[in-house]
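One protein chain is absent from this view; the other protein chains keep their places.
Going in written order, the chains are labelled A and B, and every chain counts its residues from 1.
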Amino acid sequence: MKHTTRDERTLLEVKHLKKHFPIRKGFLRRLVGQVKAVDGVSFYINEGETLGLVGESGCGKTTTARCILRALDPTAGQILFRTASGQVVDLATLPENELRPLRREMQMIFQDPFASLNPRMNLLDIVGEPLLVIEGIKSRKERAERVAEILRLVGLRPEYMQRFPHAFSGGQRQRIVIARALALHPRLVVADEPVSALDVSVQAQVLNLMMELQQRLNLTYLFVAHDLSVVKHICNRVAVMYVGKLVETAPTDELFYHPKHPYTEALMSAVPVADPRIRSAMIPLEGDVPSPANPPPGCYFHPRCRYAVDICSQEAPNLEEIEDNHFVACHRAHELKLRGIGG
Amino acid sequence: MSSEQRPILSVRDLKTYFFLDEGTVKAVDGVSFDVYPGQVVGIVGESGCGKSVTVRSVLRIVEKPGRIVAGEIFFRPRKGNGRLLEGSQDGYVDLARLDAQGREMRAIRGAEIALIPQEPMAAFSPVHTIGDQIMETILLHQAVNEEEARRLGIERLREVGIPNPEQRMEAYSWELSGGLRQRAMIAMALSCHPTLLIADEPTTAIDVTTQAQVLNLLRSLQQQHNMSIIFITHDLGVIAQIAEYVLVMYLGRLMETGPVVDIFHHPLHPYTRALLKSIPSVYTRSRTFLPTIEGSIPHPFNRPPGCPFHPRCSQFTAGICDQKTPLLQPVNEQQSVSCFLYHRRAEED
Partner (left out) sequence: MVLGPDAATRISPAHEAPLKIDDQASEIMIAPSEGAEAFYVAPNWKLVWWRFKKHRLALVSSVILMFIAIVALAPGFFSTQDPNATNAKELFIPIQTLHFFDEGRLRPFVYAVVGQRNPKTLRMEWQIDQSKKIPLRFFARGYEYKILGLITTRIHLLGPASPEEGERIHLLGTDRLGRDQWSRLMHGSQVSLSIGLLAVFLSIILGILLGGISGYFGGTVDLIIQRLIEILQSLPPIPIWMALTAALPRDWSVERVYFAITVILSLIGWTTLAREVRGRFLALREEDFVVAARLSGCSQGRIIFRHMLPTFASHIIAASTLAIPVMIINETFLSFLGLGLRPPAISWGVLLQEAQNLQSIVLAPWLLLPGLAVIITVLALNLLGDGLRDAADPYH
């Protein structure tokens, strides 16, 4: 089957992606329900671009990221990827053996720099592993040379090659993770909260490194985060997620200054601004995030939405492109005048 | 001077060390600050800089092998708390001298100084209902009967904005969502109307929207009860939103203290300045390179000599900063800084 994407520049296009986790109970582990962790998510990323994926804890960001790299098998939907040869493949249904040669083109950076490095391997083995298993570079010396080059690229000294992860601080470990991800010159890098676990003073180092590498190597990032300031800083476009669905996707400034979805507005107003003179009036959100195992009918956000009308509780809105490149899933998107940051 | 102008808590040169097999961790190494009635004092600092240990020292709940090795913690209890004042000076008791498990300390903990701990999940017992735990605190510190305690408990839960407080009294902590659990935690901390509330990263584990709720709540409660709050966080945004006075901590020492506006708009210490520049904000231009602080926080066993920040400092002077430890000194009306760029007072050793 021939797949097509939005246009020629699109590196990745996700269409109606779903991932449902079964809930099992009892001695025979009967199926009693489903956690709809990701429930029909669609977005695209152009080559060389950074797309931010934001949302509150448990809304399905990690699950989406892992499905794209097939660390999890999606329940439904398409994940269209334009390979280096220009062909568009659907990663969602590709069997493992056809996926493996594509692994070099897409890599992942993890949230916890302490858990994502095997403590029993030294840097040479960690960063050299993809070189060994995918490129098939058997000679240890040759691998060491390549690893040295990559380590220099991410700002680590090649002399550290023999060291084990426990010799490094959080920020340095994140550099190692980035080094491993870049070992095969990938085109798509999925970064799942890459700076959330880092000390504040080290975050900037890693963000700068990621931006610099993007320019140098023409990388495309899917940048998952919950810190809106970080997302605002690093992303070209941002997708906002709420209980397994996307509620809004737009270019960064557009989204931050002219949000079109009430949830985005509330999210923006909740960001604590690092300026004591601007004590923002936060828009309080009543109630709690619904559970993805048991979401409300209609628009998932309606019980907490201050603009909700009757239709919101009856019909789920679709994600529509209401302006060029600005997608919103809200029945009242056209009429509402919402406040962005500084508004 | 009227008593309102006197600090409710005055910490002087506090040192709390952990004595481990591998060596000594100087978790808090000479910290001094005051908290005035009704003031919100924020402590900011990166992970491991000693924020929690500082406030745990004030509450005298530092766990072994840690102990307070030097310093005074003067606390001014309420007038009614007469027994505490025996042998005190000017109405102050030195908490550092009290027996950590003694009667006096127990009368202060929970009733006069309350804590919202870093881990709300761990702070509640999973086998008792929220109501039982709030009532227990109330019964412990107030001369009321069980019925009255129950009524007070429900009132506290309502006060922190928990819907259906009567029903929630019967709930277990694990049945509540993160936001409600944090509110219940606050209700419990407030159950005896403490004069000083210590909030140790109360919003780190929760989402921004919930964080906004909790910050709003703390602000309004603080105004209602005229409580003093020590608010710990590593999020500069949160500190800017809630604190009046800020303490900037690095590796167990205070780098700079001052009113929140001065700290954010007129920072003096190179660490504060670099830190403020290195955090991205929603107002900065997107996709620009951020100024960074070099290097990483040293391992606690590998503390640098001299000023703890000097290996990462862009303005460090060889021969001075790496040899002497600067003291925290007032450099203008509002701010105090421990940096040789502004004064020459160093720690005698």
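Quick note on the criterion: contacts are C-beta pairs under 8 Å (C-beta built on N, C-alpha and C of every residue); 3 or more make two chains touch, one makes a residue touch a chain.
Since the structure is predicted, the reported quantities are computational estimates derived from the model, not experimental observations.
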Original post:
Out of A:Thr50, A:Thr64, A:Gln78 or A:Gln172, which touches the unshown chain?
Top reply: A:Gln172
Original post:
Of A:His16, A:Arg100 or A:Arg279, which residue touches the hidden chain?
Top reply: A:Arg100
**OP:** Determine which one of A:Thr63, A:Ser116 or A:Thr249 touches the chain that has been left out.
**Re:** A:Ser116
**OP:** May I ask which residue of A:Val14, A:Val54, A:Cys67 or A:Leu156 touches the chain that does not appear here?
**Re:** A:Leu156
Original post:
Quick one: which of A:Ala71, A:Ala84, A:Ile278 or A:Val309 touches the chain that's been left out?
Top reply: A:Ala71
**OP:** In the full complex, which bits of chain A touch the chain not displayed? Write them out.
**Re:** 27-29, 66, 69, 71, 100, 103-104, 107-108, 110-112, 115-120, 122, 129-130, 133-134, 152, 155-157, 160, 162-164, 166-167, 169, 171-172, 175, 177, 180, 205, 208
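Quick note on the criterion: only the chains that are shown with their structure count from here on.
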Subject >> Distance from the mean Cα position of chain B to that of chain A, given in whole angstrom >> reply: 34
Subject >> For the chain B and chain A complex, residues of the former touching the latter >> reply: 46-47, 177-180, 206-213, 215-216, 234-238, 240-241, 243, 260-261, 264-265, 274-276, 278-284, 286-293, 296-297, 299, 312
**OP:** Give every residue of chain A touching chain B within the complex, in rising order.
**Re:** 56-57, 169-172, 199-205, 207-208, 211-212, 226, 228-230, 232-236, 252-253, 256, 266-277, 279-280, 282, 284-285, 288-289, 341-342
